[in-house]
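Every protein chain of the complex appears in place save one, which is left out.
And then chain A:
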Amino acid sequence: MKFSHILPILFITLFSASCSTDNDDDLIINELENLIKVQNLVNDTHTIEVYTKSGSFYTGYNAVSLRIVDNTSKSYIENASINWMPVMQMPTMQHSCPKSDVLKTTNKKTLYDGYIIYQMTNTDGSGWSLTINYTIDGITYVVTDTITVLQSKLQNVSSFQGSDNKRYVIAIIEPTKPIIGINNLVVGLYSMETMMSFPEVENYSLALDPRMPGMSNHSSPNNTDLTYSSTDSMYHADLSLTMTGYWVLNLKLVDAEYTVLKGEDVTETNTQSSLYLELEF
């Protein structure tokens, strides 16, 4: 815990020693609190610094922060508009994944942020590239580079086909630090419109049944089903976890017409839904 606080500070100390001192040190430290650089994406004019909390990309939900440095003046660009396109190259085709828009981070000067949900990766972390298109003062720039996406230990994202023959991606967003107690569960649900477009799915619902397979698959009380919130375009529920350990969140996806698209109830004979996410703490 302490280490993750110290690491970015260490990093920044090194970083600021090697580049321009135009920026206030305090500001830099404050801006990058709890963020670790994943990599730089460099073109002739700018360097895009990519940050996450862990310093890596993993399959599942990734909150991503960006900064644009002018290669000549070494100053941070604070007025860019950005969009991005992660792409995975498969043997016969390529596809993207669910992602948000990139917006200026509130209360920060130099940071932009958004999220990307990688639904898969190759075992060695290869296959993905990230293209960033950005516009500064009316001029459009682009930068592309390969990125490494590591496989998460747990299934925090699932890509599946519903009974309506559409493909969907579902990913757990919160809780990032589960507690024993009632957690605010946030899940993103996206439909695969095309290989490159994954819009948010609205107004469906997901039945939630958390279970512990290590303890004869017991459940927990007072969970609620996941319902859509138009505020953040995500699905929210109360998830109660009675103890630490490995939990399977069994889900059943129901569309606005109450048709079950994916997943089954957990019973004595069916210990797990075909649609589930995993969680461990």
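We adopt the following convention: a residue touches a chain if its C-beta (ideal position, glycine included) is under 8 Å from a C-beta of that chain, and two chains touch if they have at least 3 such contacts; residues count from 1.
The rule is simple: contacts and distances are computed from a predicted model.
Missing chain, UniProt protein name, picked from "ABC transporter permease", "TonB-dependent receptor", "Electron transfer flavoprotein subunit beta" or "Acyl-homoserine-lactone synthase": "TonB-dependent receptor". The residue touching the chain not shown here, chosen from A:L103, A:V142 or A:I180, is A:I180. Here one chain is not drawn; of A:A63, A:I136 or A:M212, the residue touching it is A:M212.
Although one chain is not shown, part of chain A still touches it, namely residues 179-182, 212-216, 218-222, 240, 242-246, 280-281.
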